[in-house]
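Below you will find the structure I want to go over with you.
Removed from the display is one protein chain of the complex; every other protein chain stays in position.
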Amino acid sequence: MTSTRPPQKSDAPTQRRAPIAPDAESYCSVRGHTEALAARLGPEDQVVQSMPDASPTKWHRAHTTWFFEEFVLAEPVPHEVFDESFRYLFNSYYEAVGERQPRPQRGMITRPDVARVTEFRNHVDLSVLRALREGHLDARRLELVELGLHHEQQHQELLLMDALHLLSLNPTAPAYDDRDHGRPDGQSAPVATVAPPAAARQPGAPAGLFEFEGGLVEIGHLGAGFAYDNELPRHQVWLEPFALEDRLVTCGEWCEFIEDGGYQRPELWLSDGWHTVQSLRWDSPAYWSPLEDPAVSGARWQRYSLGGAAEVVPEEPVAHVSHYEADAFARWKGARLPSEAEWELAAVLHGQPRSAMAPDAAQFHGVLWQWTASAYLPYPGFSPEAGAVGEYNGKFMVNQQVLRGSSFATPAGHARSTYRNFFPAGSRWPFTGVRIAHDRH
Amino acid sequence: MTSTRPPQKSDAPTQRRAPIAPDAESYCSVRGHTEALAARLGPEDQVVQSMPDASPTKWHRAHTTWFFEEFVLAEPVPHEVFDESFRYLFNSYYEAVGERQPRPQRGMITRPDVARVTEFRNHVDLSVLRALREGHLDARRLELVELGLHHEQQHQELLLMDALHLLSLNPTAPAYDDRDHGRPDGQSAPVATVAPPAAARQPGAPAGLFEFEGGLVEIGHLGAGFAYDNELPRHQVWLEPFALEDRLVTCGEWCEFIEDGGYQRPELWLSDGWHTVQSLRWDSPAYWSPLEDPAVSGARWQRYSLGGAAEVVPEEPVAHVSHYEADAFARWKGARLPSEAEWELAAVLHGQPRSAMAPDAAQFHGVLWQWTASAYLPYPGFSPEAGAVGEYNGKFMVNQQVLRGSSFATPAGHARSTYRNFFPAGSRWPFTGVRIAHDRH
Amino acid sequence: MTSTRPPQKSDAPTQRRAPIAPDAESYCSVRGHTEALAARLGPEDQVVQSMPDASPTKWHRAHTTWFFEEFVLAEPVPHEVFDESFRYLFNSYYEAVGERQPRPQRGMITRPDVARVTEFRNHVDLSVLRALREGHLDARRLELVELGLHHEQQHQELLLMDALHLLSLNPTAPAYDDRDHGRPDGQSAPVATVAPPAAARQPGAPAGLFEFEGGLVEIGHLGAGFAYDNELPRHQVWLEPFALEDRLVTCGEWCEFIEDGGYQRPELWLSDGWHTVQSLRWDSPAYWSPLEDPAVSGARWQRYSLGGAAEVVPEEPVAHVSHYEADAFARWKGARLPSEAEWELAAVLHGQPRSAMAPDAAQFHGVLWQWTASAYLPYPGFSPEAGAVGEYNGKFMVNQQVLRGSSFATPAGHARSTYRNFFPAGSRWPFTGVRIAHDRH
Partner (left out) sequence: MTSTRPPQKSDAPTQRRAPIAPDAESYCSVRGHTEALAARLGPEDQVVQSMPDASPTKWHRAHTTWFFEEFVLAEPVPHEVFDESFRYLFNSYYEAVGERQPRPQRGMITRPDVARVTEFRNHVDLSVLRALREGHLDARRLELVELGLHHEQQHQELLLMDALHLLSLNPTAPAYDDRDHGRPDGQSAPVATVAPPAAARQPGAPAGLFEFEGGLVEIGHLGAGFAYDNELPRHQVWLEPFALEDRLVTCGEWCEFIEDGGYQRPELWLSDGWHTVQSLRWDSPAYWSPLEDPAVSGARWQRYSLGGAAEVVPEEPVAHVSHYEADAFARWKGARLPSEAEWELAAVLHGQPRSAMAPDAAQFHGVLWQWTASAYLPYPGFSPEAGAVGEYNGKFMVNQQVLRGSSFATPAGHARSTYRNFFPAGSRWPFTGVRIAHDRH
């Protein structure tokens, strides 16, 4: 165990070098990664919307492109608009930009087809790259290129979440890359996008603790690197003494929770959570299903992932649980979830956003997003970005819980210790996990 | 006007020659027509389900194939089952066959993809054709081939209905064959599938009447030709004197109904109909929308069809109205809808199921299905076919209204004057129209 | 068994003497019966609406009064309108009369309170009685008094249906007249309104058959007595040979159906029925619940009625089943439900609308309404009554099934063999039962 002094300003995360710069190299790299992810999916996979909260792959590919056409390639940057109807079809929620296809109807847009979306991407890419090369973009536009690339990285993870949800509804339980099975394919998506990396697996030993004295600390983004507006301003927060576990909750621990009646004991649950458990008949994490015959390994559950169906492995971190479940589990443990300030403090000292594929040892990054006890609210003095892009974050600041960290599906370079992800408390389709906090009395 | 004696048994429709025989020629013709219809639609169009009542094109193609594999190619006919999972995926509602993909989730099956469904069709076709050629099919199996071909013809019309519904939700209002616009294509679907044929258009002159004395008449299928079980047994019905109009209600007449406040006057409507009008805010037929600027032609409405959007033409028969609307229109006219017996009597004498593309002059066939005043109930002495195919018709005999005739989208050879189509009274996505009946006092 | 010649016109039901005449005696008798039924219910019981299809007792009492004020006491009959707002509050569905309180919101009208509704009834009664006495009512108005009394009798049965539904939701399972338990009360409702009368109970012996040759028969109301417009015109129908059982299906038979898996076998059910069984998880008639410990009597079920909870008695007719269940039961028996024409033919010969309390031996009347295989449609040549009262019946002629007969809760004098009751096929809260029909080949 380590006990830690309250952090000072100098502990703030240092931005070494912006991993995503508004240049042609970053642009091509990010845009190409989207296409690599989509290449595993056929036109049929790419067009269907599996629920109102999810979007078709094709829509993700077009919407991220729309962002550049709408915000970067506007007058006076030289560019011929690809198709006027796309402004309507592929706007997500930017009220200031105009009317748009209703979210639950995104899956009805079978035309333009996938091939035409590819043309759209190519068309916009040419314009952006030319504008970058020829210096048509002023500082504000360059910022918007940078924002657009971060935006696209977010959608890369959303694309995988949504693909997983869609494929999970298929009674044949296909793996994300089943489609190409047995066929030569030069465009394989990185292995890391299919399931938590091997490094995340660890023995069933009890978790250690990172301990903190609390006091007046600073959180929020600092410095010149990129951050979303919701990470600002950096500000002071008072913390009581606390400790965080040094790894995520495992599937083995979750099985104990299930076996101890965790899903049947109302006293463990928030009222909304208990209502959800009962009305949706949850008895285990999303994508888990009972094995009809207990496996040789003793496993009673299998879980579905982008890699297909497999037995639950006790050492792996548990994934696809809602905030309600995370909170109930923590209460069952006699503990609680961390606040986002506590999490950030610990991650700055003990975690490291992965630059490459490997998660850090303490699993702050690169494994699974981690539910916090914090509601998603503006930081003191928050003001959204000017213009339509100001709708990016601020307008969602109610009825959501903050998640911190990043997941195996988060693109390299996208993670930050100040990053504030958010979802409603009942969400299970993101790549979510659980880290436990303790009061120190 | 013609006044008509009660029909005798000898008036019953004569089956000249079964248009759909259980032979290789019919098989290839019917199966090929499905593929020609689908060829207009890309993989994206073929996989999406636009509402629970509709099915994806891909599903229609696979389900009609499943029918042959399940019922015709069962033991001892030599055949290797293509994929065991298809029994689950592509069963529609045959409880006796086993569990199946829930209807509202048909659009989630993105895999098997379209190409694999084509392989499935080819695989089954080879087996059926070999079985036909080599005489592996006994009389019952041959009947099932015949039934399967009629079943597939029904799905050909459903495929077009469902495609129209899907495309109508696309804000770009694509035409069914837009996709191939400008590309050479040897597989064009017949023009007749796109909109009512030109022959259906007629001047705005008032309709004439076919008059009947009523009395004891016979309806229902007679003779050796093919019929569904719900057309049997042929039986006697007592009719009061009546008259039917000699053509369908036109769009021009419908515009008068609208302008006379037809959609705002509760006294014209059945109670369920009025409730539907108000809750769904109907003010015109499905697929109609008001023109922002009245057209040069004076048209105030446009209608969307498989051919795309176009101004409403007063002389054309009105399409895509519900039973509720048809009934309210008839009441507005001081008239009523025909019973199915009245319709059948008139059609036997004055209509002719089209053998080719042309509708008959009195529009009994080949234009639009015609709502009747009859609820869909079993004929006296009805008994469903034995086995799982007995679920084909009988179990739907409640809460549905009978439609008679056939539409421009009904495949040649599929129409009969004894044919009983049925849909819930609020349905507007079938190719429906209206014929008016009058009492004679 | 009796075999019967086709009935002749002279078999038509003879109206001996209108049991409900538009005179003060009938008026007071009918109006007083409503109050006697309501007297068992406290103000709390009278105001609550238990589901959108049901209405509060208070509403029934006020609405039936509104009918007289609206249609009988209009100008020039001398009458001071009690309260203008009541026109809105207590109109049921008469569009021609004007706007009204939305049906699902009837239970929100806690004011006017029960006492004020009693004042309303008294006020209107005085005017009607004075108008009758002083001869202010012309022939049309007298017809409307008669119609109003029949209307009120219908609502007396609805009042009991709705009270039963409400009380059934009370976890304490109160009996309809629990409220007055132990208190002296001179206003007891007749015993016959609480449960099927003792005469309905019969041994478990197999049912006998009434047999008919079929042929051309007449049905519908004939003569000078009162009938609703939907019983007209009397008309001819062709029937095939058939037989009806001479009593209703019993609870004992229903238990056999349950034990034979009746509620789990889709092949027995109409498709809509099967969907309903599964989504509502029906496993027995409405108001039945399993006994935790089988009773000494061997009973496994108890049923809730206006008399409270009691063990199911095998000899009693089964009640509170939907059309779907009745139809499935008949199919399980290898039989079917009667058409309404078959039922009427048999009832004219073998049943007798009760003049007093006793049901007829064959249970055509005075026990339970009997589901028929007939959809509720207009008779040939039907025309609704003129004016707003024309909305009484005609506008409901879709998506409903006809029930024939009458129940123990139908007021004396209200039953007729030509009476056409109707409810949607899934309804279970009316006092419904089942009579079986057979084809004769």
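Labels A, B and C are assigned to the chains in the order they are written; within every chain, residues are numbered from 1.
Basically, a contact is a pair of C-beta atoms (placed from the backbone, for glycine too) under 8 Å apart; a residue touches a chain by one contact, two chains touch by 3 or more.
Being a predicted model, the structure only gives us computed values, none of them experimental.
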item: Touched by the hidden chain, restricted to displayed chains; value: A, C
item: Omitted-chain contact residue, chosen from A:Glu35, A:Glu240 or A:Glu315; value: A:Glu240
item: Selected from C:Val30, C:Val47 or C:Ala425 as touching the chain missing from the view; value: C:Val47
item: Touch residues of chain A, complete complex, unshown partner; value: 93, 95-96, 216, 235-240, 266-267, 269-274, 323-324, 327, 373-375, 377-378, 380-381, 391, 395-399, 401, 425, 439
item: Positions on chain C where the hidden chain makes contact; value: 42-48, 50, 58, 85, 88-89, 101, 105, 107-111, 113-114, 166-167, 169-172, 174, 178-179
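Quick note on the criterion: only the chains that are shown with their structure count from here on.
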item: Rigid-body rotation angle, chain C and chain A, from Cα fit (steps of 5°); value: 180
item: Whole-Å gap between the CA centroids of chain A and chain B; value: 47
item: Inter-chain centre distance, chain A versus chain C - centres from mean C-alpha coordinates, in Å; value: 60
item: Chain centre separation in whole Å, for chain C relative to chain B (CA means); value: 38
item: Residues of chain B engaged with two or more neighbouring chains; value: none
